[in-house]
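One structure coming up, written as structure tokens, with questions to follow.
One chain of protein is taken out of this complex; the other chains stay put.
Up next is chain A:
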């Protein structure tokens, strides 16, 4: 009996390994190996066509003494502050409303999810025209003259609006699935006890859906710290407010592929990974205080 069990497990194990082999191989070749290579490059001075030589921590020294780098770091963090809390809050609201029994619920769900299906480049193109100072529809409708994309103190906020808009649908669907897992009996009991909709939301929905919120917050934070495509599309390299909008990944792109300094650019990537790791570690430590798994 016991022998049979081991055999079955083993053959299951074999098939398991076989099934994950393509993914693991892909990860090894496309993620892990390049990552190791990036770390090596970050300690090297690179020349054209892949030649490099070990140069110790000179890239890091240069990086830490560079004002542009610190500005980019702050820009990335600032972008997170702008997008994550507001974005997750709005997504939660949307999820709650989409869970109510309203007319055309399915259509609304589809509409909210649509931005997720559109390519980020296309999203940015359209928003860029809407935000155009001279001819954009937003300034036209409100009769204002705001330099949405060229005013250094506004530009990141503008990008954040677009980022939030694009992410709401996806986050809301995740949260919605979390909300739908909550048993209706809790709400029945609460309403018998005389709790209104708002009290129900705070005392039932929020704690019960907190594991999903946690996942959404972590994903959104990582995506925001790594933001590149949206800002690259919205803020061209001829834009005077470029330095105020340049995220870490944008700076990496410019150093690596425009200026061709792959060593220095790799140091920026390693820094970004450390930053994301640090922020995520704080998240996991902090979750004990507000995420409820055992309900």
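Keep in mind that, in the parts below, a residue touches a chain if its C-beta (ideal position, glycine included) is under 8 Å from a C-beta of that chain, and two chains touch if they have at least 3 such contacts; residues count from 1.
One rule holds for everything that comes next: contacts and distances are computed from a predicted model.
Engineer: UniProt protein name for the omitted subunit, picking from "Chemotaxis protein CheX", "Transmembrane protein", "Xanthine dehydrogenase family protein subunit M" or "Multiple sugar transport system substrate-binding protein"?
Structural biologist: Hidden chain, UniProt protein name: "Multiple sugar transport system substrate-binding protein".
Engineer: Which listed residue, A:48, A:141 or A:192, touches the chain dropped from view?
Structural biologist: Counting the whole complex, the residue in contact with the absent chain is A:48.
Engineer: Consider the whole complex, including the chain that is not shown, and state which of A:58, A:200 or A:239 touches that chain.
Structural biologist: A:239
Engineer: What does the interface between chain A and the hidden chain look like in terms of residue numbers?
Structural biologist: Against the missing chain, chain A presents residues 6-7, 10, 13-14, 17-18, 21-22, 25, 29, 48-50, 128, 131-135, 147, 149-152, 235-243, 254, 257-261.
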